[in-house]
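Working notes for the structure below.
All protein chains of the complex are present and in place, except for one that has been dropped.
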Amino acid sequence: MKHENATVEEIYYDDDIVKMFILATLLFAGVAFAAGLLAAFQMAFWPMNFNLEWITFGRLRPLHTNAAIFAFAGNAIFAGIYHSSQRLLKARLFSDTLSRIHFWGWQLIILAAAVSLPLGYTRGKEYAELEWPISIAITLIWVVFAVNFFGTIAKRREKHLYVALWFYIATIVTVAVLHVINAIGIPFSAMKSYPVYAGIQDALVQWWYGHNAVAFFLTTPFLGLMYYYVPKAADRPVYSYRLSIIHFWALVFIYIWAGPHHLLYTSLPDWAQTLGVVFSIMLWAPSWGGMINGLLTLRGAWDKLRTDPIIKFFVTALTFYGMATFEGPLLSIKSVSAIGHYTDWIIGHVHGGTLGWNGFMVFGIFYYLIPRLWKTELYSVKLANYHFWTGFLGVILYYLSMVVAGITQGMMLLAVNPDGRLTYPDFIETVDRIVPLYWMRALGGTLYMAGFAIMAYNIFKTIQMAPASAPEKIRVTNTRGIHQVESGHRALEGAGFAFTVLTLLAILVGSIIEIVPTLSIHNYILPDAHVEPYTPLELAGRDIYIREGCYLCHSQQIRALSSETLRYGPVSTIEESMYDHPFQWGSKRTGPDIARVGKKYPDLWHYRHMLNPRAVTPHSIMPNYPWLAEHDTDFSILRQKMSVLKRLSVPYSDTDVANADIVAQKQAQTIAQGLTEQGAPPGLEKKEIVALIAYLQSLGQKYKNPIGIAHEAGD
Amino acid sequence: MYDSQTTRHPDFTFLDQPEFKLKFATGADLASMRFYIGGMHCAKCVHRLEDLSVSVPGLLSLRIELGKDVAYVEIDPERACFSQVAEQIARLGYQPIPLEHVTTHEEAQKNEGRKELIRLAVAAACAGNIMTFSFATYFGAEEWALAFRWLSFLLYVPVVSYVAVPFYRGALQSLRQRQISIDLPMAVASLAGFLFSTFELAAGRTDVYFDSLSGFLFLILSARWIQRRMQRAYLRPQELHETLQLQRVRKIGPQSWEWTPVDTLEVGDRILVYANETLPADAQLLSSKAYFSLAWLSGEAKAKTFLKGAVIPAGARLLAGEAQLTTERPLEETGFGKILDEVRKFSLSQNRVVLRADRWAQWLLALVFAIGLVFLAVYWHISPQQAVQRSLALIILACPCAMAFGAPLALAVSLRRAQKAGLIIRNANVFEKANAVQTIFFDKTGTLTDTDLKYSGNPFIVPQVYQKIVLSLENESLHPIAFAFRQCFSQNTLPPIDNFQETPGIGVSGYVYGKYYELKKNTAASEEISCTLFEDQVALIKFTFEAQAKSDCSATLKNLRSKGYRTVLLSGDESGAVARLARELDFKEDDIISGASPAEKAMVVAKTPHSMMVGDGINDSLAMIQADVGLAVSGGMETALKTADVYLAEDGIHGVEALLSTSREAFSLLRQNLYISAIYNVLVGTLALMGYVNPFVAAILMPISSGFILFSTWLRGRS
Partner (left out) sequence: MNILYIMIPVSLMLGFGFLAGFIWSVQSGQLDDTETPACRILEDKDK
């Protein structure tokens, strides 16, 4: 093949975009860690909710998780991917324009999240809380990212695709599919929507997304980054490149089906649960393949562990990764899940992974990358070492406290006396026991934050002292034989490709919107069973429940365990949640399960409980919700809500929809009157608290068996 | 053995010769070439070499493949040439050696390897997904069971029509040869299982076997793949140096010399040979004097001095300087050429030795098939559907798994063990052949002994002045005796010699300090190699030399003999030197054969049944071809490698013991796996015929049995 121009090309990598993403990561790390820290203190000391609706735990937690996953990990991933891909492919990024759209678009999404979540605009699905306009924005920006990335691959000069790139590819493709499918919903207002799925369907889709979000957002990209940065930092090749290829393909085939392990003992059919368990256990092997490969890469360089903080971070990160990927399959075993599910053990597991694996990987990568990008030395290696030890201690404290708390609480809740009664009939007893551990966790978080503060200072000084430098010219040869023509049409080509992808996605979304409601009709319904949908007021109350993030501390799914039926009532059935868009099974019990709390307490009890939980449960750690008695319920939007739900196959009639607001107001009137009679202040019929009470009193009351009698608590 | 570093700067101009490029370069404009790169050992080496593509203009790309020590070079012919690239590589400190085109054989192997990998991936994907759905059904997904079964059917279609194809091919081939191979029951199981399960599915029943079938097909494919990978032992391309040597020669023309392909050399052509190069034809010496080694003939690097007019046989290697010669006889008509021809024919032939293990397997299979058919016939009267189902279950479960899995696994493990013991094995059937060996033939020089001579006396008692004289006399000599002297005497200043004379076959002489000294070889047929220093015709000192036996020889030979092997010393050397070594190493009188030419060696070995030949040189190649097992020791020449079944990567001959013990282990492991398989077959076969085996049981039993075999193989692999 004849080459017209010089065979050696001189190119410039786009490192500015990398720097931008790095700085964004550091900024939002502060935000995410701070939010997490505040949430941790709120759990230990409820007054730190400050009676402020925008930062109560229920609204703060999604802010923390989204900031940690998308703002911190996300920006870090983009920084790492853009930096390493250019060098692995020996090509500058496909389009500078797309890079910047990606960057600014993503930061805008984060800002939108930072504003919308405290305001209560949440979809009520974990790690997928961001409402539909932001969801769409995420899709668009992700497509921009995909086009930019795949475009760079297309124009690469190095023909071999290093294994890290495969991890990136898997991430981009799978996250796109997961996000789109899980985010499908029908809006009923500018900032609110209902998911197209309900009940058990939603549970499955949510955790199919949720677990694979962990897999393909917090694991595969980090494994890819690990395969690039650990060898570079240690200056030795990966221990076994062949192993990395094998475990990549194995991982990518298996991961998809592990989702059901989040739903063990729930009303998810047994076979699906068992399948989830089996797959989760199988996952252990390819995950440890990655860990072993990473750790053994350092063989022969272990002395660096003493001196180099970067290696310290990497080794620790890999160890935590190994721990988490062992603990995960362990937790998937049904008997272990019986103890751990809904408890802080899961929180411990998550944070061992996120603080230990993701966090430390980011720190290691940044300590490696920042001096190189800014063409200077790290301001202080000693400070970096301090950061390591502080952070490490922080993670250990966090992890240990939460595992102990989780197991303690889990075992206490399961404990049944020889005479067949609950050993700890009051949930609050278990909470009391573990609050000291919440303090310990907050301490751990503080240490981690302190470590990060040290890093921020160190990086600030490093960049401050960095000389002004011009981009470095790189001389490369092209081993693909394809001559690169710098095309001005790059952005257009990219746009064309983007449009194709978006069209396909739109088709997919549209189809699913059409199909799912029809599928929902033929469910596991006993022939004569009757499940009533929510009344308009209950619907309003439910949406308040979601807005306040109540589902983050209270579950609505009684498992098939004897201690649970003793404590909460009959096991939850699939039918009971069949109209819940989104499902409310919950995944954590900071407070008790409320699947059958309906009609268990009088309305006044709920009124007093919401305003000040300690009035009815001393030692409660739940925040106050005084604004519920001050804000007015939005009755006008009820018609829209119900018509959307009707489209999603909830059996509302047209009159139901048309009269939604009137019916709701009438029911509110009744409840408010009753409250006033029992001693509450008058004029509550317009207030949100009444709607919420209506909802809470309906829980467990909607499923009437063929004879028409609802299950009573204690049956 | 020989040193590939020449004293002068390496000359790569031959790379640019058109005839050379025709044979070695590829691509439309002959702009690509592969090189073996000697001296490469780490990541830094890769960088330095690949960076050349940036610093050398006209070098379009240089890609290293570490595992094979190969570099793929592509140049822009208008701006650079291969010799420049090779020079740059050499300047970095590496030795580039051009490699011939990828042969069609290699190309076919690569494509085959790729196809295998794809087949394996498809098998994994389909089997994995089928098992997901069938396990869901076993776990109780009743409502979905039908849908999942149809899904499994769809996923099995690529398995039966694509993944299982090698088994169909193998089965057909073996049937044509009227044999039963392992492929047959697997082909039958795959097809029959598919048809039966589809029929059941269509009829609305539940006896569907897609999961166990796809699972075991995947397992067996992967076991075979592992085995084949281990078996692809490769010749270290450094040994291909020799091949290159014999491709081209410097033909002297009117102006200067030019590279010419050897096969175009004609009688009367004048050729020029440099040090360390092999003579590619019988030729008459034009230069006044030259030292050649006739290692190919005797295995010794003994230097022979040739004077002008002497005819030197092809295969001789020039030891120093340069020599001009006239071609007398072209390569293919020389004795050397004939040996090379034999070697080439042998390495190209496909030996299809049927392993004993295969034969056992055949019997077992035939038996199972027979039982299955009989049962089918008998039970048909009771219930046709049950008859088919049960005999199918028998065939699916009983035949393939344990055995088809066990044999390749045992071999793979043994190959890996052999590798660890420093043995490079070219064909897994060597284990069986090695197990049957009764007599082991050993070559002397280079195999049992080092190729260097060593002074057997104490150098310290030789007076300094005589050391100096001896060294001075032997200063220019390349005789092994000279090297031996230089090894043990070290003197900084040497006295000058007047009237130096060298008489080939006798010795050297000259005047030192006014006295007349001679260093004469003792030609008496004694046991040692020795020479005597004369001063003014009076014998002063007699120096004796020996070729040192390698350090592990004594111990190894003792062990072998104690295990009942007959050991024979087979050497091209004269009886004197051979006798001394034979005595040192305790060979029996009858087991010593000396003075044997390559052909004679081959004859001796051919006459002896159950023989193993351990050697290192070309002169051993013919014998290795004749032996049941040929073993080439480390440092051996390329031709030895081409004809040997096993190559010892470590120095010494302890590898022989390692090979024999590994073979024993391999066989024992194979037998163990076959026993397990037989027991399993009996148990499971009974269960199947009694009707207890349904798809669920099959899906459990097959992975369990494979797992069991894996586990027991692994256990033995560790000990």
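Going by the order they are written in, the chains are A and B; count residues from 1 in each one.
We take it that a residue touches a chain if its C-beta (ideal position, glycine included) is under 8 Å from a C-beta of that chain, and two chains touch if they have at least 3 such contacts.
A quick note: this is a predicted structure, and the numbers were derived from the prediction, not measured.
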item	value
Chains on display which the left-out chain touches in the complete complex	A, B
Chain not shown: contacting residue from B:Lys23, B:Arg91 or B:Arg114	B:Arg114
Option from A:Ile101, A:Leu117, A:Ile169 or A:Leu443 whose C-beta touches the chain left out	A:Ile169
Among A:Leu117, A:Leu331 or A:Val516, residue touching the chain not depicted	A:Val516
On chain A, residues whose C-beta touches the chain left out of the figure	87-88, 158-163, 169-170, 173-174, 177, 181, 197, 200-201, 204-205, 208, 228, 231-232, 235-238, 241-242, 245, 249, 252-253, 256-257, 269, 272, 372, 474, 512, 515-516, 519-520, 522-524
Contact set of chain B toward the excluded chain (per top definition)	42-43, 46-47, 50-51, 63-67, 110, 114, 117-118, 121-122, 125, 129, 143-144, 151
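Everything below uses one rule, namely that only the chains that are shown with their structure count from here on.
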item	value
Inter-centroid spacing, chain B versus chain A (mean Cα positions, whole Å)	56
Complex interface listing, chain A residues touching chain B	3, 7-8, 236-237, 249, 253-254, 257, 269-272, 274-275, 278-279, 475-479
Complex contacts: residues of chain B adjacent to chain A	43, 53-54, 57-61, 63, 76, 121, 124-125, 128, 132, 135-137, 139-141
